[in-house]
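Only a single protein chain was left out; the remaining protein chains are all shown in position.
By letter and in written order, the chains are A, B and C; residue numbering begins at 1 in each of them.
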Amino acid sequence: MDLSRRLRAWALARPRVLIVDAPGTVERRWAVEAELDRRGWPLAMSPADTDVLLVLGTPGPQLALAIDVLWSQVAQPRHRVDLRATTDLHHRLEETLHALGAATPKEHVDGALPARAGAGHSPEGTDDSTHEGMEHSRHEGMDHSGHEGMDRAGMAGMDHSGHEGMDHSRQEGMDHTAMGGGGHAGHHMHHGGEVAGLPMAETAPDRDGLALDVLRVSIGPVLPGWPTGLLLRADLQGDVLTGAGLSWVDATDDGSSPPADVHPQRAALDQLASLLLVAGWPTAARDARCARDGLASTGQSELATARRRAARVARRVRRSRALAWTVRGAGHLPSERGSAGDGDVLDRVRRWCDVALGADGHVPASPASLDEVAAVLEGTELGTARLIVASVALDRSAANTEPEEARA
Amino acid sequence: MPEAETAAAAWGVLPAALLVTGVALGLGWLVAAVDRVVLSGGGGAAVLEPVRSSVRLLTEQRRTTLAPDRLLWRSGIAAVPVLAVLSMAVVPIGGRTLWSSSADLVWFNAMEALLWAAVWLVGWGPNAIHALTGGYRFLAQGLAYELPLMFSLITVGVGAGSLRTADILSAQAGLWFVVSMPVAFVVFLASAAAFAFWGPFGAPTGADIAGGVTSELSGVDRLLVEAGRVIFLGATAAMAVALFLGGGSGPWLPGPVWQLLKTVAVVVALVWAGRRLPVLRPDRVVEVAWTVLIPVTLVQALVVAVLLLSGFYAV
Amino acid sequence: MTAELVLQIVLTVAAGLIGVGLFGALSQQSIVMVMMGLELVLNGVLLAGGAAWYFIAPELPDAQMLVVVALVVMAVEMAMGFAVTVAIYRARQVDMVDMATDLRG
Partner (left out) sequence: MLTDLSGWTIAAVVVLGVLSVAGGIAVFVVDSMARATFALLASFLAVAGVLLAFDLVYLAVVTALMMTIEMAIMAVFMIMFMMNPAGLMPMTMVHNARGSALTGAVAFVVLVVGIWTVDWPIGRTERPEDSTRQLGEAIMGSHMLVMLMIGIGLFATILAGTVLATARGRYDRFGADLAAKRPDDPIPGGLPR
């Protein structure tokens, strides 16, 4: 019916977008975010919150796998765009709107995943029995047609928590790590065993002198305000991380993509934007993105406006007592590094602000190595850990310490 | 004490209930629209965005996760908006409440406590780590804010000599309670934002945990939870107007208009102030709630009690 | 329907709650579950107290006070129960009553 189609098109005119940027596509991501901000399309928080999955560049094999899992968790109606270049961005987004608003679910997949496209069930289909769902995930991995995949996996399972997740064929371990999260399903089963393909949690001594449940979780490689491709594997007790390890997915191709030579001020603003997003300050994050995007313009007056914007947001963040109060003391990196990356999260935020202000003598901090950061994550809460990761520039070239041969 | 006429008695139960639900939805829309305008940095067109989001969520598929606790998850999701509307039952609309008893304030508080359990269920149900973390955060935050909220409500009750909303309104005929109870007013608004896990108290749905309790919700589930949140916030703003700002009292204009204007003003102020702050991390906020807010609200109650004894309030 | 009949029905329900609660408190192995049984017994007391006030002596506040006291007892029981559970678990990783039998006097 025409009316319902128009209503649908209207409702989907501002879809929520989840951006996955493959390594080396920073400038492209900025361009896309600028366009999304201009259109008023919000950024999605999780697969459940997503209408459009936007993949920038060519993801490596592991990231591609993670993206597929993510995609299987996105609810209909949905649309996936693989953007290799930003030249036809406007056109592609218009196309996206058209595809989203048009129609039956089966038309929503952008050709990337034909196998998943067929399942256009009605929402009632989601009430499959849990049991059936588990079995699928257990034995058949994630290669279902889209709809069923969603029924079953959500983004829960992940990692099949537990010791066992790691010992699985890594292929499968990755399958379940797209967005972080893990089953808390069976806390505290002293006798071990498995439920729904998830091993039960075990206990271990914790911070408060109680031996409570430990979950093995993987967080990343795609999260809002999180460096795409970064994977945090950790034991989780309540929301306290113990035994954290960081790694890049697809870390083998490091030499081939040298760090792009980006505008330091824009990079600082970008870092601030993602940190402010994680810190739950969306208005300031929006202003930082806006300033960052403005600095790319060529016109003299626009550039001046953008500089003023950058200065305004940097000063606002620098002076914010609430932000200082809430992040102070988190994530002390050892100072003997001698670089500008030491101090706590607040120090680093202020340093980013200085760089964003464009003041002389402020060089951006040299990237921190993953091991250094992982050491600080030890014993922090999940939220604090996210703040710490968002506050440092991470060394992309650092080789993955885990052996990659198994996967390749 | 004359029995205050309730809306249910005046217009019949069903029309009154429909009216309250309608007002609740309107308030929710108001909060969501103002929030969207502030978030997107101006632009009046943003007022339509909540409607657009609602329609989109209605057409979206619901999703599920691996081994969820479906019963508890769904009941938690359904409970959030229902409780929000129930809390509206004791908020006066045009000088009348839907339901009136001798314990209106406690009723309002109980709905917020039940919300507590409901949100925890929404976090527990999907069997996912981000959602569960959000649920725990809300539990800790709610526990810390329950007492200051209770004390600020009690302060109002002491001042009016009654727990009935209608009596509180009439007790403010001379002077608005905000004048003698500024601390209770601020604490009430802050705790209300904490209970709606919104703005600076939005850690349970924070971006650092991918949306927390809402991270696994899509379609109508997400719509219900989000609607419950904004209605709660709107209900609190309306309640703050009734408890501290004299309800519909004011010169020239009729009462309901004044009440509406004040409610809109409180919503705008709340959203504007709330969005100027980052999320305050729960471990910091909770300590302040326990060690600062509780004593401060107790002192506020003491001050009001002394004022009451000295004949400050015309009760 | 006579008031007495309604009162008796309600009190029967309260007796049912007390019976189920007793069963739970005596049969469960976990400390927390034992506490849930006790809570259920007190829930029956709440109900009986409320019914007693309404049907027997509404002019006196005593039955209401009984309900208040029952509520407080529940709160105290919960708080102390949890504290003891934490303490005993911290000391020896025990969360079941059967494992703490050596605490018998």
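Throughout what follows, a contact is a pair of C-beta atoms (placed from the backbone, for glycine too) under 8 Å apart; a residue touches a chain by one contact, two chains touch by 3 or more.
The shown structure was predicted, so the numbers you read here are calculated from the model rather than taken from an experiment.
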**Item:** Sole contact to the chain not displayed, among B:V51, B:V288 or B:V303
**Value:** B:V288
**Contact partner of the left-out chain, one of B:V51, B:V82, B:A110 or B:L175** = B:A110
**Request:** Go through chain C and note every residue touching the omitted chain.
**Result:** 1-4, 6-24, 26-33, 35-37, 39-40, 43, 46-47, 50-51, 53-59, 61-62, 64-65, 67-69, 71-72, 74-76, 78-80, 82-87, 89-90, 95-96, 98
**Message:** Tell me which stretches of chain B touch the chain missing from the display.
**Reply:** 1, 67, 69, 71-72, 75, 101-103, 106-107, 109-110, 113-114, 116-117, 120-121, 124, 127, 136, 139, 142-143, 146, 163, 283-288, 291-292
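Please note the rule applied: only the chains that are shown with their structure count from here on.
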**Fill in**
Expressed in whole Å, how far the mean CA point of chain A lies from that of chain C is 48
**Item:** Numbers and ranges of chain B residues touching at least 2 other chains
**Value:** none
**Asked** How about chain B: which of its residues touch chain A in the complex?
**Response** 38-41, 43, 46, 49, 52, 55-56, 58-68, 70, 126-133, 136-137, 200, 202-203, 206-211, 214-219, 222, 275-284
**Asked** For the complex, which residues does chain A have touching chain B?
**Response** 7-8, 10-15, 40, 45-46, 48-49, 51, 73, 75-77, 105, 123, 126-128, 130, 133-134, 137, 150-158, 179-185, 195-198, 215, 217, 223-225, 236, 238-239, 276-284, 286-287, 320, 322-323, 325-327, 381-384, 386-387
